[in-house]
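Coming up: chain A.
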Amino acid sequence: MKKRQAILSALSVITLSALIAGTGGAMASAKTVKQHRVSSSQSTITIALPSAFGPNLIPALDSSLYTAQITNYQFDPILTVNPQDQLIGDLVDKWWYSKDKKTIYFHISPKALWSNGIHVTSKDVELGVDWLASKSYNTTDQGEYGYEVNSIVGAKNPIPDGTTPSGFKDISPSEFSITTYNVDATNLSANLQFIQPLPYFELGKLPMSQWKTSAFNKLPNVGSGPYIVKSVVPGQSVTMTANPYYLHGKPLIDTTIYKVVSPDVVAGDLVSGQVNLSGIHPADVAKLKNVAGISINISPTNGYSFLGWRLNNAVYGKEFSNVKFRQAVEYAINRQALIQAIDKGYGKPENGPLPPVNFWYNNALNNTYPYSPAKANQLLDQAGFKIKNGWRTTPDGKPFTPTLTISSGDTNIQIEANFIKQFLNAVHINVKILPPINFNTLLNQLNNDANGKQPVQGFFMGWSLGSGPQDPRPLWLSNAPFNTTVQDWQTPKSVLAQSDKLLNEQASAQAYSDTYRKNVLDQWQVLMNQQMPTNFLTMDDTLTAYSSNLHGVVFTDLGTFYPWKWYFTSK
Partner candidate 1 sequence: MSLAEKELSNTTVNHANLLELHHVKKYFPIMGGVMRRKVGEVKAVDDVTFSLMKGETLGLVGESGCGKSTTGRMIMRVLDVTEGQIVFDGQDITSVKGERLRRLRQDFQMVFQDPYSSLNPRMSVGALIAEPLIVNKKGSHSQIKDQVVSLLETVGLSAEARIRYPHEFSGGQRQRIAIARALALRPKLIVADEAVSALDVSIQAQILNLLADLRKEFGLSYVFISHNLAVVKHVSDRVGVMYLGRLVELAPKSSLYATPLHPYTQALLSAAPEPSRTVKRERIVLVGDVPSPANPPSGCAFHTRCPKVMEVCRSVRPEMNEYQPGHFVACHLYS
Partner candidate 2 sequence: MAAYIIRRLLGMIPTLFVITVIVFLLMHAMPGNAFEALVFNPKIKNAAEVYKRLVAENGLNQSLPVQYIHWINNLIHGNLGISSSLNMPVSEAIGTYLPNTLILAITAEIIILVISLPIGLYQANKVNGKLDVSTSFVAIFLYSIPGFVFALVLIFLFSFLEKWLPSSGTVTPGIATSGSLGDRLTHLILPALSLALPSMAYYTRLTRSNTLSVIVADFVRTARAKGLRRPRVMFRHVLRNAIIPIVTQFGFDIGGLFGGAVLIEQIFTWPGMGELSFNATINRDYPLILGTTLLFAVMVLIGNLIADILLAISDPRVRYD
């Protein structure tokens, strides 16, 4: 709980996941906002952040998720997704592909203005691309964005500051094109949509090596998003004011304040009105429901928790590699009970690598692996795990006492691990939970385990998949650097090859057709569901509490939408 959980939350989705503001959205598709006369007494909204934001406010420079939340308020991307997970225009209003699908043409919306009234031009987009591709930017850890532009011709590797990858063409002030090396159906939604134009008139003359130390980085005075930073108190709050030239219209609320609040007092701040919008714990829902003036929103999340097994582990790698073992574990764990106990019912069982809320989720996976100790026992028996003195042995007849490694800091992880241990003990698997270790230590042990000698056997973690119709390849391709579970998923090789094949197919030229891509991803999800490379556990809902007189907030699995349409009524 407490402090360190907030630190983990970038990776672990368990509780209090951040409110990622999806700031895009098409005016055309959205119903026009009902014009409640905004004579509200309140013109300031205060949003709680569970952990401190970073010091760098130039987009993508800071690695903190919370900093991204602030910069995403100030800088709109070229494209965005709507609450229905569809890719729609933002600063760019029209885009089209060349015949060979390698070049994409973009047209900048005539309404796209900087907050000082100047038009957003191709030059500004170019600067945004140059920045992401530059050596200066890539000396850092690439922030939350990573090397997003490496698909662009000429930007495979970072290029010198101030140069433009040859794949980027500045056609006119309102038109530009991007040419990619390969045909990739996922590229636009997974990478290019996030490109944020940067104000050329402010940053164009400044060498990129000096951006980090520039005044603009500390207090960017111009932006293309709904709110512009007005003042920053390092480590505790950022005050932003409405952008009068915002392309979707001037926001109705004058001031947005992002304020870092300790998770212990945030509920109190909500009740006392010091905070208007904040993520909360599942246990708090029932308590806050009864508080006058507070509303609660429950949205699914695009992330899940899982139980990983080191299939290359020197001690039990062979046992973990048996698919029947992993399937048995999936049957043995009562995931619905976990959701009831830990999430107070706000969540769903997870059956495959994509959560049910995901755009590409295969509904055929629903209700696979229902809780069934009998089925689990049966599978384990089949796999040869015999019971001796009440505990199962390995098929070789040796004692089978696998361990679970968990990270310290988050109490919920420990609670959940204890329940999992109980469930596994019930099917005679004598699993032991090792004392919690530091999260970095756990990562280190997972990272440096090519020979399977690290103490980690089973581990318990969470995954946040980010917004949009994602490309699962970075997570699941057999050579994905972080994908430790698939990496050592040695047997059978044919399954791995099949998975890679499907993953590449879902990004191929044919995959520009949603039906084709869906079909491929469906097949892939079935394969994963059957193989259980990790034991998928639960998907927890994002729980948000907000002032009841705050209206217009659209909550989805991708975050809160349309901040410029939010408004307060008098209570």
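In picking the candidates, the idea was that all candidates are chains of the complex that A comes from, given by their letters.
Keep in mind that, in the parts below, a contact is a pair of C-beta atoms (placed from the backbone, for glycine too) under 8 Å apart; a residue touches a chain by one contact, two chains touch by 3 or more; residues count from 1.
Keep in mind it's a predicted model, so treat the numbers as computed, not measured.
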Touch assignment for chain A within the complex, options 1 or 2: 2
Interface residues, chain A side, partner candidate 2 - complex: 2-4, 7, 10-11, 44, 46, 52, 54-56, 61-63, 138-142, 144-148, 150, 212, 231, 233-239, 255, 257, 259-262, 264-265, 268-269, 271-272, 274, 438-441, 443-447, 463, 465-466, 474-475, 480-482
